[in-house]
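A single protein chain has been removed from this complex, and every other one stays in its place.
The first chain written gets the first letter, and so on, giving A, B and C; residue counts start at 1 in each chain.
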Amino acid sequence: MAHTIREKAKLLARVRRLKGQMEAVERALEKEAPCGEVLQLLASIRGALAGLTGEVMEDHLHEHVQHAENEQLRAQAVEELAEALRTYIR
Amino acid sequence: MAHTIREKAKLLARVRRLKGQMEAVERALEKEAPCGEVLQLLASIRGALAGLTGEVMEDHLHEHVQHAENEQLRAQAVEELAEALRTYIR
Amino acid sequence: MAHTIREKAKLLARVRRLKGQMEAVERALEKEAPCGEVLQLLASIRGALAGLTGEVMEDHLHEHVQHAENEQLRAQAVEELAEALRTYIR
Partner (left out) sequence: MAHTIREKAKLLARVRRLKGQMEAVERALEKEAPCGEVLQLLASIRGALAGLTGEVMEDHLHEHVQHAENEQLRAQAVEELAEALRTYIR
């Protein structure tokens, strides 16, 4: 996963922030926080997740599709991106 | 958060599953898993997050908006839901 | 549809703009425009549709749920919003 080796630190920081946001939802539910607070936490996760997913897709497109070492690897990377698009965009 | 007291266990289980999915992304990045695997993990989180957010919104709508104790609490619950919609649907 | 009587002109203008964006996609396909152009047209419709849907949901929440004339109408308006949320947020 070349592009995440290069950008690994940056992506990991974003994933950990997202995990932290999910833990904030968990804590809010456990301590029976006001529902409006839980709703706002959940709603804000969507944007962070979309930003991260879009970035990994774009990295993948550049590194594994555009700059694939050969056509077989390119075809495989295309199929992986197509599958992720089918799961995400629906 | 009346509706999450009642449904607390069920919602907590879903939040923890989502946190687990985020941890799977973290581990995949750390061990430099194939990028297609990271992409697929990320894409599948979107649906789980949407399902959970939609459910909390609907619970909130029934318990805090429809069955509010008085009009002041209803107005507040409406504003919380409206704000979550503005953050989520964009 | 009280809230769309009041805001009818404004909402209609947005719906017509969206219809115009869809017609631009249709014309681009008919004249075999570059694919990048079609993609960009389609991608920008998503945000406009989300903005409009979120606004109608919020209007509905204020006028038909919060300010319902009686509890039976409120219950019906709640069910309509819940159903729209289930269709939209998934």
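We adopt the following convention: a contact is a pair of C-beta atoms (placed from the backbone, for glycine too) under 8 Å apart; a residue touches a chain by one contact, two chains touch by 3 or more.
As the structure is a prediction and not an experimental result, all values here were calculated from the model.
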Touching partners, among the displayed chains, of the absent chain: A, C
Missing-partner contacts on chain A, residue numbers: 47, 50-51, 53-54, 57-58, 61-62, 65-66, 74-75, 78, 81-82, 85-86, 88-90
Residues in chain C touching the chain absent from view: 1-5, 8, 11-12, 15-16, 18-19, 22-23, 25-26, 29-30, 32-36, 38-40, 42-47, 49-50, 52-53, 56-57, 59-60, 63-64, 76-77, 80-81, 83-85, 87-88, 90
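Methods note: only the chains that are shown with their structure count from here on.
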Chain B and chain C: spacing of chain centres that average the CA atoms, whole Å: 22
Approximate Å spacing (C-alpha centroids) for the pair chain A, chain B: 16
Where chain A and chain C are represented by their mean Cα positions, the distance between them in whole Å: 27
Multi-chain contact sites of chain A, meaning residues that touch two or more partners: 90
